[in-house]
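Here is the structure we will look at.
Yeah, one chain of the complex is gone here, protein chain that is, but the others are all in their spots.
Per-chain residue numbering starts at 1, and chain names A, B and C are given in the order in which the chains are listed.
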Amino acid sequence: MKKLINTPENYVDEVLAGMQAAHPETYRIGGATGRMLHRPAPVPEKVGVVSGGGFGHIPVFAGYVGDGLLDACAVGDVFASPDMNPMLESIQFADQGRGVLCVVGNYGGDRMNFDMACEMAEMDDIEARKVIVADDVAAAGPDEAEKRRGVAGFVFVTKIAGAAAAQGKTLDDVVAVTQRAADNVRSVGVALSSCTVPQAGKPTFEIADDEMEIGMGIHGEPGVRRGKLRPVDEITDEMIDMLLADKPVEAGGRIAVLINGLGATPIEELYLVFRQAKARLESAGAVIAMHLVGNYATSMEMAGASISVLHLDEELETLLTAPANCPFWKV
Amino acid sequence: MKKLINTPENYVDEVLAGMQAAHPETYRIGGATGRMLHRPAPVPEKVGVVSGGGFGHIPVFAGYVGDGLLDACAVGDVFASPDMNPMLESIQFADQGRGVLCVVGNYGGDRMNFDMACEMAEMDDIEARKVIVADDVAAAGPDEAEKRRGVAGFVFVTKIAGAAAAQGKTLDDVVAVTQRAADNVRSVGVALSSCTVPQAGKPTFEIADDEMEIGMGIHGEPGVRRGKLRPVDEITDEMIDMLLADKPVEAGGRIAVLINGLGATPIEELYLVFRQAKARLESAGAVIAMHLVGNYATSMEMAGASISVLHLDEELETLLTAPANCPFWKV
Amino acid sequence: MGISKNTLKLAIEKIAEKIDPIGDEMNRLDGQLGDGDLGVTLVNGFRNLQGIKDDLPDDLGRALFAMAKSVTAVSGSSFGTLLATALMAAGKQVKDQSNVAWSELPGMLQAAQDAMVARGGASLGDKTMLDMMDSLISALSGLQTPAEMLPAAKTAAEQTLDSFRDQPNKIGRARVYAEKSIGLDDPGMMAIARMIDCFETP
Partner (left out) sequence: MGISKNTLKLAIEKIAEKIDPIGDEMNRLDGQLGDGDLGVTLVNGFRNLQGIKDDLPDDLGRALFAMAKSVTAVSGSSFGTLLATALMAAGKQVKDQSNVAWSELPGMLQAAQDAMVARGGASLGDKTMLDMMDSLISALSGLQTPAEMLPAAKTAAEQTLDSFRDQPNKIGRARVYAEKSIGLDDPGMMAIARMIDCFETP
């Protein structure tokens, strides 16, 4: 295991300490076990927005605590759901009497624990609701869309939720527009190399030196096709084809695009993916209203990239381009 | 070679095309051979600031074209100096009658070609001057400091130059303060894995699965010590020791710190380096006036990190924290 | 005297006293079919419960929620999550009451069972702790005092173990070992039986 770490046991807590040390104006460690990252103070008079999930995906999840994004976030162990308690603490921190939305990736543990946290919050008379992000088209067909994993589309959905809350909308309205974002985002990834969970000490999966896996999940879950590595334009074409097959763009349809690096992929290569993705999407009639290229949802040292497309309507576009600010994303 | 690219021959030009496509408000491809990246228009009435160097280090060099940073930048092949022509084109683009500063990494080809470009510019009655960045303490002792390679310290030096020019200073003053930044910045890196030059097709150097090299250069140039991988706190200690031995901090001395990822290192690990570096520098009496944690000077898919320290005075601090904006760094 | 926060405190103490040997036994049993962590969950869960037992609120509902919370802090396992779910569901049944009659216990267990089904997606007959809950609910229905309830629960627990032992596990981690699970007690069922045993006066 080739990592710049101290011990697997302290990995998560030490990284959180480093994040707080680097960005104390944005991140504060809180909660009984130090597994909540929250803003220095909750923002009064607005719906709270929180998230939570396994670690090792920075900026997802806790990195998106910031202005116009998350108020607080529960932090699990590497690739393992946090327990309910930091989720509840996040909800309690974020609540300002107008309720809290939890943006949750579609993983069993995350969902179940957020369910419990929401029930617990109810006991404190806090209304807490969930929107599930299930954007990975490679994980299941459209008929079983509810089985899809939550991947980089989380970034767009969280932005929408944060912006809607910042505008002072009611919980019902924040939930509605965030749900619409979740319904309209699609992602697919390609992995070139594995990552290593520190506690496990060895790569999560094996992949040959000349192979890639299209559709692989951000924890190494199987994708749709493993094959020889091909030129980036062809790989990008295949991913765009999958995204458009699942949800076509209309002529003139406005979209947001995220070309996301999984952690170990040079930014140079992400620009190659963007170049081709842009050409393909535009020739399909789409208008790219907004795009991001960079490491927005990672899997530690996994090499590879994902493409996310959010199909916009007027409200979504307004919210997506509204101001936001965290150390990983300024709008 | 496991890269998301099309062909080695087109790699650089296609990445530049992707950068321009993604950030047309900041980057424009120019020059007879398309090897200059420049702002959409030069900024009138100020000293121009340009750079240039081999490719594969994004954001270094061309990524720092932007407000309060570079006006234009010459782009070479991977790890190879651009020829004189795009350097001259960059100088010509940036010149607004007040002269141009070239911020140049200390590599033979880059220096020689910028020398020629400056002489050529003179023929056009453009005054072009150079400041050499030679910040890698691992490359040579303090007695031979002029032999040191230019590494991530480039980021700070460029920021100073860009800010000084933006303030409307004269060329003499921009050169003087930029030179002071170059004189006061120190860096050292640690590499965990190699990168691959696309044209070469295989890793630049070999390094065992349990080894690291302290002091390795950003093209794989030998460092000071190859040894077993150790806990990140110990590695950080060793790097901080080297930096402080070369230029001690005074009690209360104000510094800027850059924890830089080489390309394939998860951001999580950079926060671990920051955590320990901060503790060590502060216990040495330094006051960290400003810090950066992220991928600011890379070597494609090389894994590892570097630490840069800029020793500040009042003017340097003012310039370092002045507004700047490029896709990789907003101040 | 019905069920109050003191009843909960006493129950925690009784079980916690014997949880170490029960934990060892459950790790072994879970290890034969699953990942061998059920005992760890039980030991850590009751260590946490011990930590809060003296500070339980008077409101029984809030007391049960507090217990759920402290159980979930050990995290990760199905049993822990389902136990927390059960405690929360039971808590909702008795919200704002500081004392409820023992005769309401079966109703609380039924609420717990319903919530566990909803959360975990298993059915009765899958050979899980749900089947144990079901037998207990039937056995305790209509009874009025703990003195009547304890022997009824014990008998029901033993009978349930006996009747399921030779069936295969149909859900959870043990399902992949369905064949192997025939002849073995389900660890979750057994854990509940052992907890009931803790209430016997020595």
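Everything that follows uses one rule, which is that contacts are C-beta pairs under 8 Å (C-beta built on N, C-alpha and C of every residue); 3 or more make two chains touch, one makes a residue touch a chain.
This is a predicted model, so every value here is computed, not measured.
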{"item": "Touch partners, limited to displayed chains, of the chain removed from view", "value": "B"}
{"item": "Given B:Val12, B:Met84, B:Val197 or B:Val232, the one touching the chain that is not displayed", "value": "B:Met84"}
{"item": "Sole residue of B:Asp67, B:Asp115 or B:Glu211 that reaches the chain not shown, by the stated touch rule", "value": "B:Asp115"}
{"item": "Chain B residues touching the omitted chain (full complex)", "value": "32-33, 80-85, 88, 109, 112-113, 115-116, 119-120, 123"}
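Quick note on the criterion: only the chains that are shown with their structure count from here on.
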{"item": "Chain-level touch network, classified as line, ring, star, complete or other", "value": "line"}
{"item": "Chain at the geometric heart of the assembly (C-alpha centres)", "value": "A"}
{"item": "Interchain centroid distance [CA atoms averaged], chain A/chain C, Å", "value": "36"}
{"item": "Centre-to-centre distance between chain C and chain B (centres being mean Cα positions), rounded to whole Å", "value": "61"}
{"item": "Rounded Å distance between chain A and chain B, as computed from the means of their C-alpha atoms", "value": "30"}
